[in-house]
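One protein chain omitted, others in place.
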Amino acid sequence: MSGIIGIYSPNRTDTSQIAYYGLYALQHRGQASTGIAVNNNGFVDYHKEQGLVNEVFSKDIIDRLMGNIAIGHVRYASSQQSKEKSNVEPLVVGYRKGALALSLDGSIVNAKALRDELEDKGVIFQSTLDAEVIANLIARYHRDGLEEAIIEAIDAIKGSYSIVMMNANSLIAARDPHALRPMVLGRINNGYIIASETCAFDTIGAEFIRDINAGEMIVIDENGVSTVHEKKGKVSHCLFEFIYFARPDSQVDYRSIYTARIEIGRQLARESPVDGDIVIGAPDSGVVSAVGYAEQSKIPYRDGLIKNRYVGRTFIEPTQGLREQGVKIKLNVLKDNVNGKKVVLVDDSIVRGTTVKRIIDLLRNAGAKEVHVRVSSPPVRHSCYLGVDMPTNQHLMAAGKTVEEIRKELGADSLYYISLDGLRKAIGGDEGFCVGCFTGQYPVQGEMNL
Amino acid sequence: MSGIIGIYSPNRTDTSQIAYYGLYALQHRGQASTGIAVNNNGFVDYHKEQGLVNEVFSKDIIDRLMGNIAIGHVRYASSQQSKEKSNVEPLVVGYRKGALALSLDGSIVNAKALRDELEDKGVIFQSTLDAEVIANLIARYHRDGLEEAIIEAIDAIKGSYSIVMMNANSLIAARDPHALRPMVLGRINNGYIIASETCAFDTIGAEFIRDINAGEMIVIDENGVSTVHEKKGKVSHCLFEFIYFARPDSQVDYRSIYTARIEIGRQLARESPVDGDIVIGAPDSGVVSAVGYAEQSKIPYRDGLIKNRYVGRTFIEPTQGLREQGVKIKLNVLKDNVNGKKVVLVDDSIVRGTTVKRIIDLLRNAGAKEVHVRVSSPPVRHSCYLGVDMPTNQHLMAAGKTVEEIRKELGADSLYYISLDGLRKAIGGDEGFCVGCFTGQYPVQGEMNL
Amino acid sequence: MSGIIGIYSPNRTDTSQIAYYGLYALQHRGQASTGIAVNNNGFVDYHKEQGLVNEVFSKDIIDRLMGNIAIGHVRYASSQQSKEKSNVEPLVVGYRKGALALSLDGSIVNAKALRDELEDKGVIFQSTLDAEVIANLIARYHRDGLEEAIIEAIDAIKGSYSIVMMNANSLIAARDPHALRPMVLGRINNGYIIASETCAFDTIGAEFIRDINAGEMIVIDENGVSTVHEKKGKVSHCLFEFIYFARPDSQVDYRSIYTARIEIGRQLARESPVDGDIVIGAPDSGVVSAVGYAEQSKIPYRDGLIKNRYVGRTFIEPTQGLREQGVKIKLNVLKDNVNGKKVVLVDDSIVRGTTVKRIIDLLRNAGAKEVHVRVSSPPVRHSCYLGVDMPTNQHLMAAGKTVEEIRKELGADSLYYISLDGLRKAIGGDEGFCVGCFTGQYPVQGEMNL
Partner (left out) sequence: MSGIIGIYSPNRTDTSQIAYYGLYALQHRGQASTGIAVNNNGFVDYHKEQGLVNEVFSKDIIDRLMGNIAIGHVRYASSQQSKEKSNVEPLVVGYRKGALALSLDGSIVNAKALRDELEDKGVIFQSTLDAEVIANLIARYHRDGLEEAIIEAIDAIKGSYSIVMMNANSLIAARDPHALRPMVLGRINNGYIIASETCAFDTIGAEFIRDINAGEMIVIDENGVSTVHEKKGKVSHCLFEFIYFARPDSQVDYRSIYTARIEIGRQLARESPVDGDIVIGAPDSGVVSAVGYAEQSKIPYRDGLIKNRYVGRTFIEPTQGLREQGVKIKLNVLKDNVNGKKVVLVDDSIVRGTTVKRIIDLLRNAGAKEVHVRVSSPPVRHSCYLGVDMPTNQHLMAAGKTVEEIRKELGADSLYYISLDGLRKAIGGDEGFCVGCFTGQYPVQGEMNL
């Protein structure tokens, strides 16, 4: 998963600042690395490195990056991808027609096949980025003009993708035919902006226009915004954006994330009521649904765990000995709230199950009388190959197990997963979602892209 | 304000690790600088620098700091103190009897007078720390033995203080006669631990024993814990620990901070009900009381603002131009929650008033129909000289103004401050609190220590 | 100009350490950036960054870089090349047959033409490195096997080049047909080593075997060293290696650099004797020839200027005001040695002329009665496009000027450049040198590679 941003603003040269604040608003989509590329009258400059937005960019660097078009990227540290420095986006390349910069959120299912084909023809690769495959495809078709070349490249790729691209004159955005990953269009002063989520618009004072449509490719240049291509497909938004990824203050596909999560909590309370003393949320993404559950059930909401906000990327991990002595650095239970109580714990999802198990243990040790787990998503039984970083099937707790088996393994007094129908209803649409990780039926066929 | 920690553990040499995790739990008490000093068979080593705990200490440094006694410190960046590097604690000095290290939370009211007196006698100072005055006093009395010398020093100082000290054989703690700043005693393995708050004990797996009493001085050495001195005074805990400073999962003076904040919210709802659509809290410290208010009033609780969790210490501030365009980096309103709503906003306190005014504006811009402000503390009309960093009186919004005048200035539809009696009741004790910043009546006489 | 190194040592995995110490010995060939790539059973890892060898590599990084084949690079900060981070070698790419890493010292004259041709075919570029052109050529021919592909790539390029390459099984070296840039082969334990100069062998305890021949390409693998290709050309070693670049303790093309410089000084004294009181050298590369001049002329040698050894890369430049007041940070005159004296100043070369003019002024200000300049190279009148970083012709002091005109401009009492014949004789060979920058006759035709 990644966050992407693009700005086109012909009358200003400080687009790197806009990109900086926008990426900072999208930081929750990726903390591993970040970069910004700008176009300054045809000369593309960039800076990208491993680290958080506020670590990677200094004032000097942002001031150096002058241009009227900019794109940016934040990357999630995927377990399946090398952490090499070469895998930091935007990818900036030179090709026959000048410079080209790309930022991608998503996963190209046939990337390996395309890479093999390109390598057969003598292409070299300097990263394992899907974006480098796309850049090579575009460069192959350069004789057809940039737009056409991009269309041909997009016709060749399969998977989930929200892409922003930049050359000397234009900002280009393309979204996959299933609209798996989010992407929105906004206005800023006399220019335009593309981002993964609307929270970036709020942060930089931009005005939301609309979502990029499924399969749509747009070009933003001196003529304004034009839709130059549409690749039809069945809309299948990733449900995890609503459950977990997106920031609660964002609008994704015209739906409020915060409201969706409240409704998921209410729906859970309707589907699976329980006689509890308090409702708590697993930090951070279970908290909003817990408030919804509390409201519907009339059971008081309380914080059950406090998360230390100062854990940095360079924190020293406790030794095994200290762990055994009870040193725990990230979460602390609010004993007064759970001691002697029947606790309803709302969590957004159970993937490996290690975190929720740990929380249940913490609650028990703090004196919780009962722990009832309610989950904002159906059982995750199939690993995602469309851009959500998940372990392989055998490491998914729910793969091949009944809910009762999972409950026992977790040591919960009760366990309930929201129904798929209930989830869709809470989010506000019966259709139009990818349910691959719950059912194994994905909108795009493919194999794990290792 | 600061956070302090001390560990005495004769059978282990990894006390710096305990101190590290403990300070990390106390990081909310100060983000400007931090340090740890250890005693290794009479040789005191230390490391201290400006920055967060996870920035200042690397594994190499923590491994180097071996010892069976350790003390540590985190400091708040006070507006009234120089940010010089020389003002980082623990203070480590050599004196006639060997090495001595000190960490202080609090403010010595007569520090300037004592410093003048000492300088008259030919003493030099290398910092503006109150701790350096105390160290000099102790060294003056060295012939009387360490305990006696500390007692004499403590008898000379006035103000608020929770101090941990360390020499080759012992860990010593002293709390002022009014118990203004918190300090707790715990057990860890075969040793003991002193900290500002119990959340540090939870993080490192220590067991809470008791609070250090008002005016108590204890020595921890091979004979265990002994109370060696008691300086009588009227107990006057700082109310801001309950309202704002302490972590919600801490126990301060035998009271749960989280529960106190819920009760404050309930009390506010009882004292000043309002016909609202939703209750929101000013991030972060107004949130718990907002939940309490919602519960008592039966008005739904919602998040009204999202705070970006990734703002680092080195963030680039937006230019004035970008600010005017609407770039806002820390807070974003959840429009769907407040648009067209009558909003009850719970805030912990109003000091300068700039933050709450900004939030009210954000809410109005997002479409809030009405904004009713409820405050968890009485009007702050007198600057504190007992350790709470506040601007001078003329910069306190409530100084010399009626509540109605403040309401107008803030642009709120209604404004209510909790009553002092209501606040005391919510926290669970009628007496025993310092109310100086509300009434001007402080338990210790003094002048601003600039 | 750059320094390159390659190690093949099947029985050890610490080749990155050998590369590290070797690069450190070659640091004089380039201080802008450095990198090491290793092959560990087919997996290529690398680290490269801007900075000096001892700044870029930490023990942790060198320990991580485990492999039995390694290549490395140090790069000179060319005035004609971008300082972008993307231009740091070794270049590491993936192609059809796996990973390939390259380090290049030299300049490909037809790089732009080849790049254009490749871009026409749809190739993208991620740097402005000539090495990336070569890697693409190799990948194009991958079906012919690696050796054959490299031969075809080498047949396509023109210019000066000493290249080391590495894949999973072998270390490969290729030198241009004119042997413009140096490259030597050595033995280390049971393995082999390739380097720019023999001083790297001395530093790491390797044994010199022989020079790589002009136009030779060798493969080092489990079968030992094999010459797989020879591309014939007229041997034309770069004279500046002897005059300026190479370390005095190196052997280049079977000639001792130190001895060559002594002989150049003696030859200068024979060709242009002068009645001087002392002979001094322009630091650092004029010093050895000055000793030779002194010896031949019987005039005493003295240090005339002291260079501050601690000027780092991050030194603060003096303001214009301070410069005018006389602040000079790098060179100081030894007044006692030059005051009232007739000084013979030996400099290695005059390119822009700014440094030697500054030295003459310093000497005059320090009281030198006369300053006679003797130069170890003929007048440099043509900019080099074969790998020596020089300004364009119009910035070359000697371009279009007589020696007398230059003398006047410099303010010297006399000025003499060594004769081309004398220089060849001193180095020990009448033929076999590139004299392009003196005569404009280069062994390879080409245009400036901007």
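We just call them A, B and C in the order they show up, numbering each chain from 1.
Quick note on the criterion: a residue touches a chain if its C-beta (ideal position, glycine included) is under 8 Å from a C-beta of that chain, and two chains touch if they have at least 3 such contacts.
These numbers were taken from a predicted model, which means no experiment stands behind them.
**Q** Which displayed chains make contact with the chain that has been left out?
**A** B, C
**Q** Among C:62, C:101 or C:252, which residue is in touch with the absent chain?
**A** Checking the options C:62, C:101 or C:252, the one contacting the hidden chain is C:62.
**Q** Looking at the full complex, which residue from C:13, C:40 or C:259 touches the chain that isn't shown here?
**A** Residue touching the absent chain, from the options given: C:259.
**Q** Given the contact definition stated above, which residue among C:53, C:135 or C:220 touches the chain not shown here?
**A** Residue touching the chain left out of view: C:53.
**Q** Looking at the full complex, which residue from C:21, C:141 or C:416 touches the chain that isn't shown here?
**A** C:21
**Q** Mind pulling the chain B residues that touch the left-out chain?
**A** Within chain B, the residues that touch the unshown chain are 86, 91-96, 100, 119-120, 122-126, 135-136, 139-142.
**Q** So that we can see where the missing chain sits, which residues of chain C does it touch?
**A** Within chain C, the residues touching the omitted chain are 14, 17-18, 20-21, 24-25, 27-28, 31, 52-55, 57-59, 62, 188-189, 199, 202-206, 247-249, 256, 258-259, 262, 288, 291, 295, 300-303, 306, 308-312, 314-316, 318-319, 322, 325-329, 332-337.
Simple rule for what comes next: only the chains that are shown with their structure count from here on.
**Q** Of all chains present, which has the mean Cα position farthest from that of chain C?
**A** When every chain centre is compared against chain C, the largest gap points to B.
**Q** Select the chain whose centre, defined as the mean of its C-alpha atoms, is least distant from the mean of all protein C-alpha atoms.
**A** A
**Q** Between copies chain A and chain B, what's the superposition rotation on C-alpha atoms, in steps of 5 degrees?
**A** Roughly 180 degrees of rotation.
**Q** Hey, how far is the Cα centre of chain A from the one of chain C, in Å?
**A** Each chain's C-alpha centroid was found; their separation is 49 Å.
**Q** Using Cα averages as centroids, what's the distance between chain A and chain B in whole Å?
**A** 36
**Q** Taking each chain's centre as the mean of its CA atoms, how far is chain B from chain C in angstrom?
**A** Computed value for the inter-centroid distance: 61 Å.
**Q** Of all the residues in chain C, which ones touch at least 2 other chains?
**A** There are none in chain C.
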